[in-house]
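All protein chains of the complex are present and in place, except for one that has been dropped.
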């Protein structure tokens, strides 16, 4: 049973990227990372987002794959950790052959660590 | 590794149903969906619930299976996404041969989208 648990955790953890890694990479001028805000909520509910993120709602992602770049690594996030939207976006991206991770702890964790955000264009 | 990730996400996502699907189905007069609030907390802590939900705490579920209907599809929810109670309820229901899903984003996401709730009977 321990082996099963360890394998499960290994696969689970391989889906995620932590905010320190993302922050360090985003500061580089030629960053390969692109942050995607995949929340489906309208702008007035979202209010703010991670600084530099591109809004690409999970519900529209499958139809917008041709706007994405296979040389980039996509980092998707939803409101909080444990929701399904980020994993749905990740499933679509990985299945289409893109490099992608979900942001650990999502927007909630990013804000909790006082990392940079910006208002969402209304 | 990507195949392992994709399979993991596929199974994970197959456990869930989103609130739009639930809302659309609940509006039908002969809805096959039954929403189960599986929180173990007492009524004064729960305060409100999803409109039309039936309170069936996860801790009591295994003893109450004979009150459920195999023709229905059960949608279980806990306070927030990522907790274990919904998945425990889901495990009990699926193992007993019921059709069941966990509600994506749980009660927190439902309220965040301003979907209908009602006070819990005290």
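Letters A and B mark the chains in the order given here, with residues in each chain numbered from 1 onward.
Keep in mind that, in the parts below, contacts are C-beta pairs under 8 Å (C-beta built on N, C-alpha and C of every residue); 3 or more make two chains touch, one makes a residue touch a chain.
Not measured: the values here are computed from a predicted model.
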Point to revise | Residue in contact with the excluded chain [from B:26, B:61, B:75 or B:88] | key: B:88
Revision key, fill the gap. By the document's definition of touch, the residue of A:10, A:48 or A:118 touching the omitted chain is A:10
Exercise for review: Could you tell me which of A:36, A:58, A:81 or A:100 touches the chain that is not displayed?
Suggested key: A:81
**Study point:** For chain A, the residues touching the chain missing from this view
**Key:** 1-2, 4-6, 8-10, 12-13, 16, 18, 80-83, 104-105, 108-109, 112-113
Point to revise | Residues of chain B in contact with the chain not shown | key: 11-12, 14-15, 41, 45, 79-85, 87-88, 90-91, 94-95
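Quick note on the criterion: only the chains that are shown with their structure count from here on.
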Practice item. Would you mind pulling out the distance in Å between where the CA atoms of chain A average out and where those of chain B do? Key: 25
